[in-house]
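One chain of protein is taken out of this complex; the other chains stay put.
Up next, subunit A:
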Amino acid sequence: MFQENSARGHFAMTSPSQTAVTKTDTPGLGPDSATSKKGKNGALAGRSPGQLMWARFKRDRTGVISAFIVLSFFALGAFAPLISKFYGKDPWTRYGQTTPGLLVNQYPAGPNGGISSDFWFGLEPGLGRDVFMQLLYGIRNTLGLAVAVTIVSVLTAIVLGVAAGYFGGRTDYFIGRLIDLLMAFPNQLFYVAFVPVVTAIFVAPEDEIPFWMRCTILILVLWFLGWMSLARLLRGQVLSLREREFIEAAKISGASPWRIIRRELVPNVMTPILVQTTYMLPNFVTSIAGLSFLGVGLVEPTPDWGRMFANAADYYHNDITYLFFPGVAMVLFIVAFNLLGDSVRDAFDPKRAR
């Protein structure tokens, strides 16, 4: 999401919140979506909305392939330490400096950035670290952060969006104005400016900033402007749902507002939540990478996807291979995730044919 069109979630540090690409999802897959159950021997077998969605999704070849690519990225990130063990290298050791002959005048000696059977993706110019390991651990850290921000943002959006839609009145008014206010923040600049400021609040300047603290701050800052578009979307959906008969029935039977929200409303808005989540996550990935590129993300020696681009900027005149691998990996990941998002949306919406 750190592309220049940030304001709508593609970075331009586009924060997903402001992207608000309101997909018109039908909220009708809920409890009353008449799944006919005629017993086990009957001609019609009952299928839950989830099963229907899964059946439609499986038929979508693009969706399955992109899901496979996306899952491989997560698997690579999750198993990075294991892969490191088999591969025999780690992302921190400066192989180029410890082993003479690998680097000549800062640059890898071999052709194509020093790609060889020992160093699959070559060597980092200057420090001489292994690019494959750096990328793997970089993906691990970036995806971990992005997943955390997405979870926090989605939860916030559910709480505030559903509350605004269900309670209406003053609650709705204040949440609505809060969303308006946060939408007016220049989010790219906000992320960049507030990472150091929030860090200064928590950590004294002379202290070393612990790794977990950096992560927490990044999550906090991205979350702050990350939840609004989903919240606004959910508010609209809940606003129309709360007039429906099944909510009325629940109210008459004496259910508490909390129970109605939890058992009646939230299950009915799961579709837009899932769809929006698949759009939010890649945006957060690019945002985090953009922050690192600009120098306010994770710092050395923590391996980081986005910072590889910043490092590459110093060397690409003479060695473009170092830029190539993180770049292609990111394009692949974002394309696959966007395709996956489209497929998930189509699978949930029976009316929409591709």
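Note that in this section a residue touches a chain if its C-beta (ideal position, glycine included) is under 8 Å from a C-beta of that chain, and two chains touch if they have at least 3 such contacts; residues count from 1.
Following the convention adopted for this analysis, contacts and distances are computed from a predicted model.
Tell me the UniProt protein name of the chain this structure doesn't show, selecting from "ABC transporter permease", "PNPLA domain-containing protein", "Ferredoxin" or "Cytochrome bo(3) ubiquinol oxidase subunit 4".
UniProt lists the chain that is not shown as "ABC transporter permease".
From the list A:L71, A:V104, A:L155 or A:V335, which touches the chain that is not on show?
Touching the chain that is not displayed is residue A:V335.
May I ask which residue of A:F194, A:W227, A:F284 or A:F348 touches the chain that does not appear here?
Spelled out, the listed residue whose C-beta touches the missing chain is A:F194.
Which listed residue, A:D180, A:E248 or A:E300, touches the chain dropped from view?
Here the residue in touch with the unshown chain is A:D180.
Touching the missing chain, which residues of subunit A?
2-8, 10-13, 18, 180-181, 184-186, 188-190, 192-194, 196-198, 200-201, 204-205, 286, 289-290, 293-296, 309-310, 312-313, 316-317, 320, 323, 326-327, 330-331, 334-335, 338-339
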